[in-house]
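Take this structure first; my questions come after.
What follows is an incomplete set of chains from the complex, kept in their original frame.
Just so it is clear, A and B label the chains in written order, and each chain counts residues from 1 on its own.
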Amino acid sequence: MEPARIQLVPKIRKVIYPGTFDPITNGHLDVIGRAADLFDEVIVALAMNSTKAPLFSELERIDLCKEAMKEVMPHSGHIRVDSFSGLLVDYAKKENAIAIIRGLRVLSDFEYEFQMALMNRKLEDITTVFVMPNEKYTYLNSTIIRELAKYGSDISGFVPECVNKKLKEKFSKK
Amino acid sequence: MEPARIQLVPKIRKVIYPGTFDPITNGHLDVIGRAADLFDEVIVALAMNSTKAPLFSELERIDLCKEAMKEVMPHSGHIRVDSFSGLLVDYAKKENAIAIIRGLRVLSDFEYEFQMALMNRKLEDITTVFVMPNEKYTYLNSTIIRELAKYGSDISGFVPECVNKKLKEKFSKK
């Protein structure tokens, strides 16, 4: 059975990977890379105003996301960094995205993600697609990274070089 | 930023939705429908020899899957029913699939699915993509359907008509 490609070709399958990215880590990059293999366009979308006391400002976080893309995935022209405020589903609708991408690292992510996914589907009938980052990133999240950086631990294995450099600047200033 | 479509268009993104489908339910169909919206081709792949004492034979299960597709998604030419024996990753590689699709209904599915997904990625670097069926199918699985059918409950809301009919035949014979 040959798939009816005619009606499918023109459709660009765009997905959104939302987050606070404070800062972006190798775990995020792993998810982005997988999404980029599966879909035509991936928007890395910074949720604005979502974090009360972020380490990095919104502009800094967007810049770090963009730099990280150049550093790690220089030839991935179909990945774009953007930001949004308001509800994710409203942004997804405006962007004409077919799905929201979320990384599921651990079970404790699961139910919060499920609730959000169900609510988003209810609000705008948008599907959430879950992918797992590599198991070596199971223990990795931005909170731990900030804590490690604060005490001068070597985090070069956990974040892209641009983030590592920026974190060092941030904490040497303090 | 415009995605570099040139190299992407010729690639048919094929995914595999494996299962025992004993029998196929509306929960399965919900997952298949979502996968069909996201990818170019979906193979509903019956895992052979995976169930010790199935209610339906492999041939019956494949037929029910095919009939259900015709009944529920008659115009989805890019969904195909197939079967495989051996390891799922070997089948996925042979089929040149870019991902395995799994439905995540409840948390208790989660860790088994994660283990399998991690192992499959280790063995053949294939990504597993999780989608959630509609919350009204949370309580639905083939075991419960078989139990309900056995005692003559009305299951018309939980399975496609062809499965409902076949289950009635099966249990009236007994």
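The definition used in the following text is that a residue touches a chain if its C-beta (ideal position, glycine included) is under 8 Å from a C-beta of that chain, and two chains touch if they have at least 3 such contacts.
Since this is a predicted model, take the numbers as computed values, not measurements.
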Q: If you could, jot down how many copies the complete complex is built from here, 2 of which are displayed.
A: 6
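Simple rule for what comes next: only the chains that are shown with their structure count from here on.
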Q: Return the distance between the CA-based centres of subunit A and subunit B, expressed in whole Å.
A: 28
**Q.** Contact footprint of subunit A on subunit B as seen in their complex
**A.** 1-5, 8-9, 12-13, 34, 37-41, 77-78, 80, 98-99, 104, 107, 110-111, 114, 117-118, 121, 127-132, 134-135
